[in-house]
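Everything below concerns the one structure shown next.
Every protein chain but one is kept in place in this view of the complex.
Lettered A and B in written order, each chain numbered from 1.
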Amino acid sequence: MTVIKIDKTEFASGLEKLKGSNKLFSPAKKGKDFEFAKLDAGEVPDLEGCRNTGMSPKSLIYPQSETMFEYTTEEADPDANLMKDVEKDYAPRVVVGLRPCDAYSFKLVQRNFESPEYRDPYWADSYEATAFISIACSQPYSTCFCTTAGCGPFHEEGSDIILAEDGDGYIAKAVTEKGEKLLADAGWATTAEGGEDKFASLKKAAEEKVTSSIDISKVRDMAILDLYEADFWEKEAFACINCGTCTFVCPTCWCFDIQDENKGKEGVRMRNWDSCMFPLFTVHGTGHNPRDQKYMRLRQRYMHKLKYYVDKYEDDVLCTGCGRCIRMCPVNIDIRRICDKMNSYVKA
Amino acid sequence: MQNPYLPFPVRIAEIITETEDRNLKTFKFEFINPEDEDKFAYKAGQFGELSVTGQGEIPIGIASSPVEKGFVKFTVNKVGLVTTHLHNMKVGDVMGIRGPLGNSYPWETLEGKNVLIIGGGFAFTTLRSSIIYMLHPDNRPKFKDIHVIYGARSPGMLLYKDELAEWEARDDINVHITVDGTDDPDWKYNVGFVPTITEEKAPPADSDTYAIICGPPIMIKFTQPVLDKLGYLHDNIIMSLENRMKCGIGICGRCNIGKEFVCKDGPVFTLSELTHIPKEY
Partner (left out) sequence: MLEYTNKIQEIAKKILSEGKVDMVIGFRKGTIPMMSEPCFVTDADGVGELSFDSNCGSNLANYIMDRKEKIGIVAKGCDSRNIVNHIIENKIKREQLYIIGIPCRGMVDRHAVGAALGGEILEAVENADSLVVKGVDGEATYSLVDMLQDNCKTCTHRNPVIVDEMVADKVEEQQDTNPYEDVKKIEALSPEEKTAYFDELLSPCIRCYACRNACPLCYCPTCFVDESRPQWLGKSQDITDVKTFHFLRAYHCSGRCTECGACENACPMGIKVRQLTKKLNMDCLETWGWEAGLTVDARPALDQYNLNDPEEFIK
């Protein structure tokens, strides 16, 4: 794949060209953190200022609240009570300046939204309409553990183009056909001399900066029920307040609720992010709740990420190691610590 | 690919109040677009999401049988917001159905086998679907002996009373109807809890005999040891689970038990499968 060199001026002018036929999104400072926002004409993203965004970019593909259908219950209307598609904007979009781990997260989540049997059209159409220009991490957080979570600061899968900071510009590597086309559309064409080597050495240096890790080598071989019934869950869950922070900031948490919302006779069927941390998530119509204790809900989250997903898809964890849940948890529940408890568990 | 969240529009063709407490009604739906009926081709044991516009959706087992054409039937217990609203709807009203969803009873495995059906209370809907399916002249020769044990609190709480009476009179199916208790002097069937009747009436266990069991947790809890005692293999005990669901297609994430989704990988599991899965249902 093409590896080129882009200086900052070219970068800005290329983005302007891309804005002609794409909507661009990039991190922008909002409140205490950076969050993804639309990049208007003339605006250049602050890629150096943002180590990573507070919220993950998942809402760009999968908004926290999304209308699925609209309807009227007005009996006089010939279409009364029928669900009607709503207009969706799946015009081309480019996300610029997300981190490789976040770009990779969509690949993990894709398995859920596009299974062999069902295709979630909202997620899938949105994902297909979007290209990702990620920026490799030269300065990971101390809470980043991507290199042991199936990706890394220069991980390519999920990105269409990956940028690496290099002096007064970027080395850009097109990873997919979509990425090659973006390079062409943006007019970025200066071949980087020894680009691949430079990229590789930057990658190596960045990976060495990721000092934090998880290990599921033993978890893989444990029986689900043994881990599920392990004795440490209640202790580890003690501090948990069962808020939805970890699940909402997580790029790979995908659960949602479906609701009808009415205003008079008009209404919409919509979906909203939901969280396995909330008791309501699993409560039956009868009032019975199979996860009625908070440790059960905490266990569900970490078992899902570190065991169920691993077993179901015979792959890596449902986690990119972005560390957001560690940084944002109000009571310091730390996935690394829980993973360690799981991996070192020995059935009595 | 079709949007899996879009319900097929249906019209309520008939509403039957099934039980004396009026909490269970059977809704017969006809597809507004006749071609949707083919898209809704289902097997006994699957479920659908009933979509009541403006209220939401609920997952309900399909009570009609694949051999019944021109309509689909669902028997709905009034418990929550959507079901309460549905109970107040009338014939002619328009709503939606999504599906068919989930796996089904393992019909390929069951062919050539003895089938014991054990049901309790209102969890008899997909069992009705199964019985109608097996009794169809095209299908009956595919199965060996068919036994049905079905119990409810009282005679007035039994579902599908006319059909029960009809099956009772046939000689190609052994039906054992029971109630927990009754003061009806004319009651001509069994009195006793399902586990007790199972112990008395169930056919002997062998590798060719399968039990499908659906009912309230308490019934399952006490029936399972009886089947164990009778020697039923856990591979031959088939159960259908319920969990809170929304999407019904394994995407929204709430109904999992371990790595399986009840809505997509289930709701039907064998008892031996369930032994390795967290009991989060």
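A few notes on this one:
Following the convention adopted for this analysis, a contact is a pair of C-beta atoms (placed from the backbone, for glycine too) under 8 Å apart; a residue touches a chain by one contact, two chains touch by 3 or more.
Treat the numbers as computed from the prediction; the structure is a model and nothing was measured.
From the options A:Tyr141, A:Phe199 or A:Trp254, the residue with contact to the unseen chain in the full assembly is A:Tyr141.
Touch with the chain that is not drawn comes from one residue among A:Met55, A:Val95, A:Ile214 or A:Cys255, which is A:Met55.
When the missing chain is restored to the complex, the residue among A:Met270, A:Met296, A:Val310 or A:Met342 that touches it is A:Met270.
Although one chain is not displayed, its contacts with subunit A can still be listed: residues 30-33, 51, 54-55, 64-65, 139, 141-143, 235, 238-239, 241-245, 247-249, 257, 259, 261, 270, 272, 275, 278-280, 326-328, 330-334, 336-337.
Although one chain is hidden here, its contacts on subunit B can still be listed: residues 80-81.
Here is the rule we use: only the chains that are shown with their structure count from here on.
For the pair subunit A and subunit B, the distance between mean C-alpha positions equals 39 Å. Chain contact summary for the complex, subunit B toward subunit A: residues 1, 3-7, 9, 51, 53-58, 79-80, 83, 93-96, 242-244, 246-247, 249-256, 258-259, 264, 276-281. Those residues of subunit A that touch subunit B in the complex are listed here as 68-69, 71, 73, 80-83, 85, 112-113, 115, 117-121, 223-225, 228, 254-260, 262, 267, 269, 271, 274, 276, 281-286, 290-291, 296, 300, 303-304, 307-309, 311-312.
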